[in-house]
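Here the structure is laid out as structure tokens; the discussion comes afterwards.
Just one protein chain is left out here, and the rest sit where they should.
On to subunit A.
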Amino acid sequence: DEELVIRPLHSGDIYASFQFRTVWDTDFMGGKKVSHYRLFPKSLGQVISKFSVRELHISFTQGYWRTMQWGQPFLPSPPGAELWVWFQDTVTDVDGTWKELTNVLSGIFCASLNFIDSTNTVQPSASFKPLGIGNVTDHRFLRYATLPREIVCTENLTPWKKLLPCGSKAGLAVLMKSEKLFHSSFHSQAVHIRPVCQDWQCKSTSWELRQTLNVVFDLHSSGQGKREWSLFKMFSRTLTEACPLASSSKIYIDVTDNPQGEQFELSPATPLLSQAVVLGDRRTYSVYDLTQQATFGSMRSLNMLLRWKSSDGECDMMRPLLHGERYVAGYGLQTGEIHTLMYNHHPYRAFPVLLLDTVPWYLRLYIHTLTVTSKGKDNKPSYIHYQPSKDRVRPHLLEMLVQLPPNSVTEVTVQFERALLKWTEYTPDPNHGFYVGSSVVSALVPSVVAMDTNSTQERPLFSSFFPSKEESSYFVRIYTEPLLVNLPTPDFSMPYNVICLTCTVVAVGYGSLYNLLTRTFQVEEPSPGLAKRLANIIRKMRGVPPL
């Protein structure tokens, strides 16, 4: 299946989200070797079988998703690279398997995931529950790592596109041209693999691979300031055909704010409309079905155009109910404070959120300074799981379940101390700073609209990613900003000098004590001065008695 969702944002930008779903009917749990891949990419299939992976989620993101201006994304992702994996319970050495897996994935995606090691991997105990079926919840088999410094570029896009069944030759993948995709405010590509039920009785499972690409095009840099978007303007391509291997291929345009066409005009018009409940809101979409030949019209190509009628009249966007921010406070290079703010914009409902913080070991957190305040009063978390860091071995892990009161801001502060590292442990540009990965806020947000819990009905892909178990709430995961923290640096040009000078001081101590320990006092017969000595030499030569 493939689909593209285009959602105009209130700030004039436009959000395009591609999703490609490949289902592979095979069963790994039995331990049989598989060789028939069909549409599933062979590299990922081999990865799953070799490393006994149950779920794999990897994302590469450039830019930060601005929740307050753009609303909630369909699939959240933190800046940089993020990888979290659930292994099957047959794995005996999870850490070793994790290390090999990261190296293999860095080869597949041409990304430097080999920087993931024990110093930035954690085992969350409560967040990141499995998104697929299966009830293994022993968090020994879960590993989570982020690389906030990772940059996404064309070299990462190309292998990602190669994993698609049609490649980039047919279907929606034709639109993915890197020169336009990376000229955007936000770009995120992800791969999610998980086991799903084949039918509603769930007698057998199959593997689902979802590849997603989220892009936000900026009004002024890509749109040249004119509020008029078309496929050609966004992607510099138009669509000519659907992927022949796709069972469904659709484009959804969000027209909820435009019921009678008074805000913008959509051409070519399409009669198909569908409604879906996504992110707690009922939205209406115009649908273009690419498997129908009629969609392409007489010119055999589809180039949709959204033209806004007037430049004013911004109507209210529904405020996202949950929002997070994070920053570093303090001055100087010795100490600091991390402040995480969580906003609950629901007018009357309070709900609990799970906050996951991974802080590298060189920022030493002092957990006795942890304070959680809501509306000025102390708010004690009901569950705290803290794993302190070990120098150069593992990072800090802090997980808390906090109840957010309605219509409030909750502030979590914790103090830290900056460590001085060995000179070889700094990056080549040490004064740029060190990145701290985003905090993850996971919550079941109460929804005003009843969510659809029926999981087998045909639904658009974008609304079926996070399984919703109950009707009154939907799952939301928010990533805060990554932090950039400066550490005190030694002088990198000085190793030899430092060794010499320090050894000199130690030698001064050694020398004076050695002198005093091994020598004794004696009365000195003073030797005559230089002039006298010379005179004596001359006298000796003359044969005259000395002075």
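To be clear about the criterion, a contact is a pair of C-beta atoms (placed from the backbone, for glycine too) under 8 Å apart; a residue touches a chain by one contact, two chains touch by 3 or more; residues count from 1.
Operating definition for what follows: contacts and distances are computed from a predicted model.
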Undisplayed chain, where the name is taken from the UniProt record, one of "ER membrane protein complex subunit 1", "Phosphatidylinositol glycan anchor biosynthesis, class U", "Glomulin" or "IBH1-like N-terminal domain-containing protein": "Phosphatidylinositol glycan anchor biosynthesis, class U"
Contact residue for the chain not shown (choose from A:C202, A:L273, A:L333 or A:V448): A:L333
Contact partner of the left-out chain, one of A:D138, A:D199 or A:D491: A:D491
Touch criterion as defined above, residue of A:L219, A:I384 or A:A535 at the omitted chain: A:I384
Residue of A:Y64, A:F232, A:W308 or A:W423 in touch with the missing chain, whole complex considered: A:W423
Missing-partner contacts on subunit A, residue numbers: 331-335, 361, 364, 366-368, 384, 386-392, 396, 419-424, 488-491, 494-495, 498-499, 501-502, 505-506, 508-510, 512-513, 515-517, 519-526
